[in-house]
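Below are the structure tokens for one structure; questions will follow.
Just one protein chain is left out here, and the rest sit where they should.
Right after this comes chain A.
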Amino acid sequence: MASNAIEYINHHLTFWNSDPSPARGFWSLHVDTFSVSLVLAFVFAGIFAMVARRASLENPGKLQLFVESIIELVDTQVKEIFHAKSKVIAPLALTIFCWIFLMNAMDMLPVDLLPNIAQWIGHSFFGLEAHHVYFRSVPTADVNATFAMSLSVFLCIIGFSIKAKGLGGWFKELLTAPFHTHHPVGAIILAPLNFIFQLVELVAKPISLSLRLFGNLYAGELIFILIALLPWGAQWVLGAPWAIFHILIITLQAFVFMMLTIVYLSLAVEAH
């Protein structure tokens, strides 16, 4: 039982890697993360673009009202927090919220559903041994997915800073804030200290963004896997409350990622 359980957990936590050999390097792809997130990207883009195309001013349907309420939510947050003018930030926030929500929502599928389907397809159509087919269905439980987004946001932060303050202004701020003095010698002494502070602050943003999301979803997935190890008649006792609680988590994490992105970008354009 114990070795079986460990095997089960390990199997569920292994990615479908394009290079199955243990000595794989950087140029290998997590096919499951990539494909699931791509499909969800199409779902998001498809639904929203369709609604945008068919949007009716006079007589909005239920789906349009739902989409509008999401846009309203994002728009209010952006307008409240981000005071500069930017055409990018609101669509960016909307994309982050919806895409992360959809990727998180994959956690609500039964833990064995997609892996078993993948195993069946691999076994029946490609003649693979079922045990060697791996599939992880939650892209946000993969650091590659979360870091891809947080590093993109990080680049946006730097880009927004440079655009708002100029390259010189940004460098100057890196050296003169948070500790500021008018004394020339003092300024030289404080410059490296400020630089270290700013660097830590800057680097902490993408790391905290991505690790918060990854941690929550990884833990959620792991707990679902552990619940799946219980006898089938007892699974609902823990599974139902955890799934209900997880509805909150997946929404909240998507929202937090979006909010922090807006906050970081608004900090980037404001002078210290």
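The rule is simple: a residue touches a chain if its C-beta (ideal position, glycine included) is under 8 Å from a C-beta of that chain, and two chains touch if they have at least 3 such contacts; residues count from 1.
Basically, contacts and distances are computed from a predicted model.
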Record lookup, UniProt, unshown chain, options "K+/H+ antiporter subunit F", "Manganese/zinc/iron transport system permease protein", "Pyruvate dehydrogenase E1 component subunit alpha" or "ATP synthase subunit b" -> protein name "ATP synthase subunit b"
Where the complex has a chain not shown, which of A:A90, A:A105 or A:L175 is the residue touching it? A:A90
Could you tell me which of A:I6, A:A49 or A:A84 touches the chain that is not displayed? A:A49
Suppose we count only contacts with the excluded chain; which residues of chain A make the list? 15, 17, 24-30, 33-34, 37-38, 41, 44-45, 48-49, 51-53, 55, 57, 67-68, 71-72, 75, 87-88, 90-92, 94-95, 99, 139, 142-145, 147-149, 151-152
